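Got a structure for you, questions after.
Every protein chain except one is present and positioned as in the full complex.
Labels A, B and C are assigned to the chains in the order they are written; within every chain, residues are numbered from 1.
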Amino acid sequence: MIEYSLEEKTYTLNLGPQHPSTHGVLRVLLEMEGEFITKAEPVIGYGHRGHEHMAENRNYLQFLPNTARVDYLHALAYNQGYCMAVEKLIGLVVPERGEFIRVITAELNRISSHLLWLGAYLLDLGAFTPILYCFDDRENLLDLLDRITGSRLTYCFFRPGGVPQDLDDEFITGTRAFVKRLRTRFKDYDNLVTKNVIFINRTKDVGVITQEQCVKYGLTGPMVRGSGIPYDIRKSEPYSAYPQFDFVIPIGDKGDILDRYVVRVREMEQSLRIIEQALDKLPNGPIMAEKVPKRLKPAEGEVYQAVETARGEFGCYIVSQGDIKPYRIKLRVPSFGNLSILPELAVDTLVADLVAILGSIDVVVPEIDR
Amino acid sequence: MLIDKIKQALAPLNLEVADGDYAKTGCHLAVAAPPDQIQGVAQAMLDEGCFLASLTAVDLRESFDLVYHFANFSELCRTVVHVPLGKKKGMPTLSAIYPGADWYEREVFDLFGIHFFGHPNLKRLLLPEDADFHPLLKDFGASESND
Amino acid sequence: MEIPEALSDFWFVLVYLVAAALFALGPILLAYLIAPRSYGAAKDAIYECGMPTLGSAWIQVAVIYYLFALLFLAFDVDVLFLFPVLLAYGKGYVWRDFIEITIFIGILSLVIVYAWCRGVFIWKRKQVNP
Partner (left out) sequence: METKTGEPLIRFGLLTEALNLARANSLWPLTFGLACCAIEMMAAGMARFDLDRFGAGVFRPSPRQSDLMIVAGTISKKMGPAVVRLYEQMPAPKWVIAMGNCAISGGPFYYPTQYAIIPGADLIIPVDVYIPGCPPRPEAIIESILLLEEKITNRGRLRKFRQDVNR
């Protein structure tokens, strides 16, 4: 006999590990009254692979491929953050051309990460065509990066001390053509998505994040810039060769999903500007520091190096005790903080809005679980 | 300058505040605080508008060292707060001041086994619920070299 | 016994019913015969994103969802009555039939217009604190 439980009003649902809108294996435990959510609790750990435990058994070079598998969408920024932290520990100085190559490839990787987010996010909202356009652009971009780094997704291209592979002319002409082509595509995305009335109705005034919440939850990246705080580590804590380029930090005003979308799309245009300026001012000279020790054995000490990835601030905190293996590496990942605000944003919103909010946070699950 | 305001804010707690060597360690201010002062420090940092960038623990074999990193949106000033914990595995929580610290503390509890008093729901975050070990402790197999 | 002449047309209805039943049950029977079986332990458990379900789904749900059943009725009955119309359509008086059907559909869609004005389709969104 089916017993009707009259007193229990909320219905518990698993927006579980295998769900198209969770971009990986994130599980959100929803308690709902009809369509409205009363409590949402993200359960993470389904993608936990133990990067930090591995770091204690590997020397500094062996851990490099791991950094690319933490956030595989913007792997080069994680390579850069880790390599700069190690360079600070050992005291290596990367030559000018090496820094420029790092900036060019990292910005290209940022565009490929934003393009994938744009496609996947609109797929969550139900639009199928944009992901085909985005992946088409992304494939062109991956061809460029594939030429010099050798891989399409999990790059292991930077080394402590510089870059092992130099740019060739075909890469430079290819990149210039790609920049020109992508600029024309932005107009298509604008007409196809930004002015789409369904998209605007689904994203306007939904998932609003105030600036106090940004401080309390430690959010970084497009989530913070969407709420009007111009916090971008490339500007606020300039590293590598970024001071030599002029680019703008796009910010939203209300902090709803539409603002975060606009911030990410504008960021792609700024990245194109950076790439063009970097290609124009590309100095020649060595790409690797002269005497990079064969076995990296930094002195005792600790370092915290922050880098701006597509999702926010990636901080690499290394504690070294003079051994060839790091004593402890803590990877401060942006999506961990960005996702911790979901329970507060999700209270009495619709389930469809929760999917939109989750997509606007741009979550990469193995990055949260590390 | 933000760095001076933070020093004034931390002055009443009479902790040892040192100017971090930014080029070497990436932090402008290095603070050492005992465990029970940490809520005072966090409240002072929040009043200055700093956010909690990262919270982690380092197992120094015979004692723990909790490391808090604070940063600020408007002005560049990275503060690192070291909290030597000795061998006892307990700390007051920060989740009342920084709701973002809730998950960080659950992760440190999960991987190190350090309890945080007053935490709303201190249970495992990354490992499965029935796991009975703390992987990032030094005596959990990190010692043998396997390369 | 002799079937009265008036009832003889009902054979067609009988054939129609049998065909409909076969059309519905046929694939199920076919699948039972030619498809391999799977013996997974959680084969007939509820699929909820790979997780075992928590709590039961038989709980009290707000009454406003009953409105959706009614609205479905309004849409569905429309289409149901259109089926017989197909047979009688366009035999000679094309324009007259067309006007009759539009009036018929117009009256039935008034229900939807009424529900729309009463604001059934508007979901109460979270108030944005200005």
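What we mean here is this: a residue touches a chain if its C-beta (ideal position, glycine included) is under 8 Å from a C-beta of that chain, and two chains touch if they have at least 3 such contacts.
Model, not experiment: these values are computed from the prediction.
Shown chains touched by the undisplayed chain in the intact complex: A, B, C.
Touching the missing chain, out of A:12, A:154, A:194 or A:321, is residue A:154. Among A:66, A:80, A:149 or A:236, only A:66 touches the chain that is left out of the view. Residue C:36 is the one among C:36, C:92 or C:119 that touches the chain missing from this view. On the side of chain C, the interface with the absent chain consists of residues 32-43, 45, 47, 49-52, using the contact rule stated above. Residues of chain A in touch with the missing chain: 16-20, 24-25, 45-50, 53-54, 57, 65-66, 69, 72-73, 116, 120, 131-132, 135-136, 138-139, 142, 152-154, 365-366, 369. Although one chain is not displayed, its contacts with chain B can still be listed: residues 127-128, 133, 135, 140-142, 144, 146.
FYI, only the chains that are shown with their structure count from here on.
The chains touching chain A as well as chain B do not exist; no chain touches both.
If you average the CA atoms of chain A and of chain C, the two centres end up 46 Å from each other.
Counting partners per residue, chain B has no residue that reaches two or more other chains.
Residues 44-45, 48, 50, 52-53, 56-59, 62, 85, 88, 214-220, 224, 229, 231, 236-237, 301-306, 313, 315, 317, 319, 325, 327-328, 330, 332, 336-337, 340-341, 344, 369-370 of chain A touch chain B in their complex. Within the complex, the chain A residues that touch chain C are 2-6, 8-19, 27, 29, 33-35, 205-206, 208, 254, 256, 347-350, 353. Within the complex formed with chain A, the chain B residues making contact are 23-27, 46, 49-54, 56, 58-59, 67, 69, 71, 73-74, 76, 78, 80, 98-100, 102-104, 111, 124-128, 135-136, 140, 142, 145-147.
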